[in-house]
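The other protein chains are all here in position, but one chain of the complex has been omitted.
What follows is chain A.
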Amino acid sequence: MTTRPPIAMLAELTHRCPLSCPYCSNPLELTRKESELDTATWCSVFTQAADLGVLQLHLSGGEPASRRDLTELVAAAHDAGLYTNLITSGIGLSEKRLAELDGAGLDHVQLSLQGTNAQMADMIGGYRGGFDRKMKVAEWIGAIGFPLTLNAVLHRRNLHQLPRAIEMAVEMGARRIEVATVQFHGWAMKNRGAMMPTRAQAAEADGIVAEARKRLKGRLVIDYVPADYHSDYPKRCMGGWGSTGLNVNPEGRVLPCHAAETIPHLQFDNVKERPLHDIWYHGSAFEAYRGTDWMQEPCRSCERKTVDFGGCRCQAMAITGDPAATDPVCIKSPERDALRGMTDEFAGDEDAPLTYRVLS
């Protein structure tokens, strides 16, 4: 199989964040500020990424606005020819800072939504005043004219707010909304009991999205990440391991996906020690599950093996203990019934408390 150049790179600039969402996709062991890559190294990584064939750069975190050099980083990425996307909660952005980002060539903003009112959003984000600030930031984004995607993260506690979230996207002038049901990685793994949607909620969300897509065609694009554990087939994770995207963590480790460090046998290269090009084409972590040769049954002989690539390696690891197993979400997985049982149990765990993300 020929390895093609990656299209997208997720740059986790920092793990610092004013919010402490219980579903944070960052690893349980968060990187401290002292260990983050410096400005010059990030700039070099952006140039290397563009040379490698990356077109889309997602600037994420943590909260990327927690980096004081964010404008400088955006300017460097823009100069390298990358399409720059800022993935933010809005906290840490002022009107002035947004104007500077505009001047630096920022192409697009993805604004997260923890809830459709202050009560829900601030409870989930663990940050009082966060919702009101976010609404202010959304106004500034609109005034500058940045194309906006609203990213509504949904789970058992706020799925009833989905219709309002879609309305809000329209009101804000967003071109697109990502309706993202929580994926259980990172901190979310600690909160499966507190956040797992019920089967009925998952089905209702499918219906709401289908109706809204039809009604808002041409006005609002709706990208939908359904409730994974309730699905019949696994997600096409990362569009296939090591095939379209890569992730650089705050310390410079290059990961095939943001959760890849949960697979214990993998070894990750660092941009401080090896050129990005070399890591993408020859790094052992990228080669581990690239293509289909690593598959076992039932994936190996499955007609869907190049549709979903066996699903998520990290999920296979987390639930079955074998990262090369079929994603247990799949109806063909021998672990599927166990997953179903587990899912219903989590979804019915009404007393489960939220465990917030903290820097230990």
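Side notes on the structure shown:
Rule of thumb we're sticking to: contacts are C-beta pairs under 8 Å (C-beta built on N, C-alpha and C of every residue); 3 or more make two chains touch, one makes a residue touch a chain; residues count from 1.
Just so we're on the same page, contacts and distances are computed from a predicted model.
Looking at the choices "Glucose-1-phosphate adenylyltransferase", "ABC-type quaternary amine transporter", "High-affinity branched-chain amino acid transport ATP-binding protein" or "Pyrroloquinoline quinone synthesis protein D", the name in the UniProt record of the chain not drawn here is "Pyrroloquinoline quinone synthesis protein D".
The hidden chain makes contact, of the residues A:His108, A:Arg290 or A:Lys332, with A:His108. Which of A:Gly145, A:Pro264 or A:Pro353 touches the hidden chain is settled by the complete complex: it is A:Gly145.
When the whole complex is considered, the residue among A:Arg97, A:Lys136, A:Arg176 or A:Arg336 that touches the unshown chain is A:Arg176.
Touch with the chain that is not drawn comes from one residue among A:Tyr83, A:Tyr233, A:Tyr281 or A:Tyr356, which is A:Tyr83. Although one chain is not drawn, its touching partners on chain A can still be listed: residues 5, 7, 51-53, 55-56, 58, 81, 83, 85, 107-108, 110, 145-147, 149, 175-176, 217-221.
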